[in-house]
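Missing here is one protein chain; the remaining ones are kept as they sit in the complex.
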Amino acid sequence: MSATSTSVNGNGKYKVIGTRPIRPDGVDKVTGRALYGIDMNLTGMLYGQILRSPHPHARIRGIDTSKAAALEGVRAVVTAKDLPPAGADEVISLVEGTFRLTHLRSNILAGDKVLYQGHSVAAVAATSLHIAEEALRLIEVDYEILPDVVDVVAAMQEDAPLLHDDLTTQEFGEDSGKKSNIASHIQFKLGDLEKGFAESDIIVEEEFNTASVHQGYIESHNATAEWKTDGQLTVWTSTQGAFGVQKQTAGILGIPVSKVKVVPMEIGGGFGGKIPVYLAPQAALLSKLTGRAVKIVMTRTDVFQSTGPTPASYVKVKLGADKTGKLLAAEANIAFAAGAFPGSPIGAGAVCVFSCYDIPNGLVNGYDVVLNKPRSAAYRAPGSTQVNFAVETLVDEIAEKLGMDPIEIRLLNAAEEGMRRVDGAVYPRIGCRETLEQARAHEHYQTPLTGPHRGRGIATGFWMNAGLKSTVTASVNEDGTVNLMEGSTDIGGSRASIAMQFAEVLGLPAEAINPMVGDTSSVGYTELTGGSRVTFATGWAAYEAANEVKRILITKAALYWEAKVEEVRFEDGDFIHASDPEKRLSFKELASHLVDLGGPVVGTGAVDPDSGVGGSFTTCLADVEVDPETGKVKILRFTMVQDAGTAIHPSYVEGQMQGGSAQGIGWALNEEYFYSEGRMKNASFLDYRMPTCLDLPMIETVIVEVPHPQHPFGVRGVGEASIVPPPAAIANAIYDAVGVRLRDLPMRPDRIFSACLEKQAATVAT
Amino acid sequence: MVIGDIERKLRLQNFEYSAPVTVKEAIDLLAGDNCGARILAGGTDLIVQLRQGHLSTDRVVDIKRLPDCNKLSYDPSEGLILGAAVPCHRIYGDETIVKTYPGLIDAAAIIGGIQIQGRATVGGNLCNSSPSADTIPILIAYRAECEIAGPTGTRKVPVEDFCTAPGKNILQKGEILLALHLPSVAKSSGAHYLRFIPRFEMDIAVVGAGAYVELDEEGRSFKKARIGLAAVAPTPLFAREAGDLLQGKEVSEASIDAAALAAQSIARPISDMRAPAEYRKHLVKVLTKRALWGAVRRARGEFVPNAVQENGR
Amino acid sequence: MATVWIPSQMQNLSGGIEQVTVDGSTVREVIANLDAIHSGFRERLCHEDRLKPTIAVVIDGEISSLGLRQKVSPQSEVNFLPAMSGG
Partner (left out) sequence: MSRKLYVNTTINGEEIEFLCEPRQSLLEVLRDDLEMTGTKEGCNDGNCGACNVIMDGVLMNSCLVLAAEAQNRNISTIEGLATPQGLHPLQQKFLENASLQCGVCTPGFLMAAKSLLDHNPDPTEHEVRHWLAGNLCRCTGYDKIVRAVCDAADVVKETA
């Protein structure tokens, strides 16, 4: 096995940061004790199930639930009429965007129309799961089938079936008043595009399409709700953000947030897909009617057909460069399939499309398009992978046409501090160039790839990362340990990385910190686990909390020595009497005296840091072998280079890079929502082909550390950017192997084989 | 009015469970029922299909306690008796079978993952009668026969005549597949099964091809050949003419290409989520060639690793 | 005077100009002054006393969470972007 990771600039400046302690929740997770949302079990709990539309687009003329309600063991049935009505202009503002309340409610229980196959129509609670499911068969829904559209370009046409009567195109803050499936249009412009292309010696322009792909977490969506007669609703669920669930659930149910307590259970993967609520409101309504706790867990088919895929896309890109390879002009038209309701990450797509390069002249048009697919949700660097596939393929083509090394052309144009992006923002210190340089220097790149039908590809990607609000509360125990309560649900080991930042400040071993994830009633407001923000922002909150603990402990030490506060300093983990160096107390010793030193020691960090527009860059190298007779691709070797700012727990940084790489590889080669007649036909882990461990090699990682200029430890988020470049790198590798350019994701064997056939035919013809 | 039909994975409908210990008892249970009892062997297809609502039943008859269905015995003159309830892992765990019927191992060791192979049976794979079943082409190539017991006695049917349509077969009410009989293999013979899937494991065959060949003593020409195909028609196909073409022919690129083209000509695949028809048609040729060459090399005593040898079980 | 970059979709308000320098020590003042020069900006960017939730303000490369209350220095560069976050 090859080495896994190189930490490039590891500077030895820290004691705890950069080490690899065992995660605090680890033992529970390897012994089966950890309780995930799907594991909830309450006394007297009922089981809920959701009836979902088999049709992609239909008007609901009527729903008859009487037979289902009469089935023995069925305790309640709810439909859209059990939700409060919403005004057309009521909105809920969430971190991920602003949504019309009517849209959120009708995604939970369809009102007059179903807008996608899998759209929730009714919910049942019964004494067993089997009975609940039998009851679903007894619900009669009278549908008037309407024409559907699932292709993003088709949905944009004037004659396309309209999903919403009242949807008009928004033009960045202005309502165009035009009825359309195009929910919004955004445009960025920089420099003089025409001049840029006129000065270009080489221009490439192509169209690209990417399929809807799913986040693919292994734990299905779930919610258990108990609505007590005092009006207090408790929801236990797997979520990326308990406060987001609280806000959505309260909004959808029309009750104040204070009436909803959300307990985040352990979460079995999210990747952006566990930000929206899908089940909590239905479970709550059923609980209210029955007076019992109600648990709903989606089937895997439901997960695919009813929850957030990332948008399918149409991307057209034109690039111009001079003879030296300097990019002079760039134009992109991007359409994202938002699904049944507006809200795709089109803004992010439009920002990310040219974000890796210094291009003086640019124009980007982005469109958020509704169509008859499930409402899309965020997926790891949402919007960036789709556009990166197009640009990084074309940059490769320019390099090839100019006879340039693919890394050299990227270095020549690499984004740097002070560069203005097409959206107008100017970069602070970033690590784009460094990831390219490390990739170039890597043994992988330096080792020639030999053998027939083999090829190497490279691509560079970007994700902007988020800051947002986080709270951490720390309480010192008399044995010198610290209980640390945080609001960020832990999907990938973040308890460890937050505890380590806390420990670093106080010179404690990581093991002395006992981190816990609180519910919405026990911890301060904290935004979602997403946007690569937890180690960055919640870590920052931990840093602030640790500093407060330090300040308080200094006063306690002063009290202990009956000295003045100014006489005590903190050094190397010890509290020291400045004028009497004999008086020295370790954290643990001081903690043991706290019983006699007045009030408890509690520190809080509550932050809302600006993340900056810098974000994180990745560069990856992919070696592939293509079977020319079948078009099947085997990944021979894969290396991911990422700027982590500072790697707090390198193992989990590598883990993010490897996981993102694997998802990117799946997106590149085989994953897709396969539609026929408006219906997804492959809604299972059998036919939605996520990579197995036989499909992947070891994923080598190089952590680059270009510290974030503002973060106290220099942390940048690392969660997302690794998913971005793999599809383009693999496309470029396939070209290197067999000489065909793939423009559509996934690059399925049949597509590669067809492209090879066409190339052969073209060669013969000439 | 369109009632909300359910295309979802559900828990199971209710049914009775029986685990008979004699064939007679099993037949009585299956024959006596009104609403279609279902036979449970490994359950890796049945349980999923009941959950999905593709099948329904009021009784599940578990045949794993029937001694006749658990036989796994080889005799050089009689061949192999493969009980219908014998899971894949027992087949590839048997060294004699690995050595004697490498083509069967090729198929038995690629169905699902290890945990599926711990349960799944070749008999169940046949009775599920999916066009894409991995074991059926190689059973056809090996000239396997089905031993079927029913209310009126037992009968034997060539495996290529067993499947009648997707998910349908010749089993009548009350009948059970007890075992498969594979004739003994000739000297200078070899067999090979392979399939095409987009991933490297866990997929359903996009196309599968199995071949059995007997060569002359020098290994230069074909004495006979049989070819079976998966996922290219409503049932697994016996490419009889393609195999017959090879009889007496020299082993060469040309003869094997001709057989592959003949196999391709009878394929009539569909386009679905797993692959487009045209691509499947192309794959038939590629895989038939590869299966024949693999079989030839084994017939010549060359080492062509099967999934067990390649992956170390 | 802070430099405001006008998004291309709002340049109809600025008569096609993409860069405007305006006084103001907060985003609120900058927008008010911008609106005084080129009428319509307040309505495009704000809803009641807040930035529209679909709009983010970036000051010198930092996405601000303070909205209209964000401090702006005379050397500052102000950008308006679509609001977005990650997965």
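A, B and C label the chains in the order they appear, each numbered from 1.
The criterion applied here is as follows: a contact is a pair of C-beta atoms (placed from the backbone, for glycine too) under 8 Å apart; a residue touches a chain by one contact, two chains touch by 3 or more.
For clarity, every value in this text was computed on a predicted model and none was experimentally measured.
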For the chain that was dropped from the view, give me its touching partners among the shown chains. A, B
Of A:Gly493, A:Gly524, A:Gly631 or A:Gly645, the residue that touches the missing chain is A:Gly493
Only one of B:Ile47, B:Leu72, B:Leu261 or B:Ala277 touches the unshown chain, namely B:Ile47
Please identify which residue in A:Leu411, A:Val602, A:Leu636 or A:Leu686 touches the non-displayed chain. A:Leu686
By the contact criterion defined above, which parts of chain A meet the unshown chain? Give residue numbers in ascending order. 1, 4, 20, 22-23, 25-27, 29-36, 38-39, 41, 129-130, 215-220, 266-271, 297, 299-300, 491-493, 649, 651-652, 654-656, 658-663, 684-686, 690-694, 696, 698-699
Which parts of chain B face the unshown chain closely enough to count as touching? 9, 11-17, 19, 40, 42-44, 47-48, 51-52, 60, 62, 64, 87, 89, 112-116, 118-119, 200-202, 311-313
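Everything below uses one rule, namely that only the chains that are shown with their structure count from here on.
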Highest-count interface - the chain pair sharing the most C-beta contacts: A-C
Rounded to the nearest Å, the gap separating the Cα centres of chain A and chain C is 28
Cα centre of chain A to Cα centre of chain B, whole Å, reads 42
So, in whole Å, the Cα centroid of chain B is separated from that of chain C by 68
Could you check chain C for residues that touch two or more other chains and list them? none
Indicate the residues of chain B shared as contacts by at least two other chains. none
If we count contacts the way the header does, which residues on chain C are in touch with chain A in the complex? 5, 7-11, 18, 44-45, 52-55, 58, 60-65, 77, 79, 81-87
Along chain A, where are the residues that touch chain B in the complex? 51-55, 117, 121, 129-130, 133-134, 136-137, 139-143, 145, 299-302, 305, 629-630, 632, 634, 669-670, 674, 676, 679, 681-682, 684, 686-687, 689, 691-692, 694-695, 748-750, 753-754
For the complex, which residues does chain B have touching chain A? 1-14, 196, 198-204, 272-276, 279, 282-283, 286
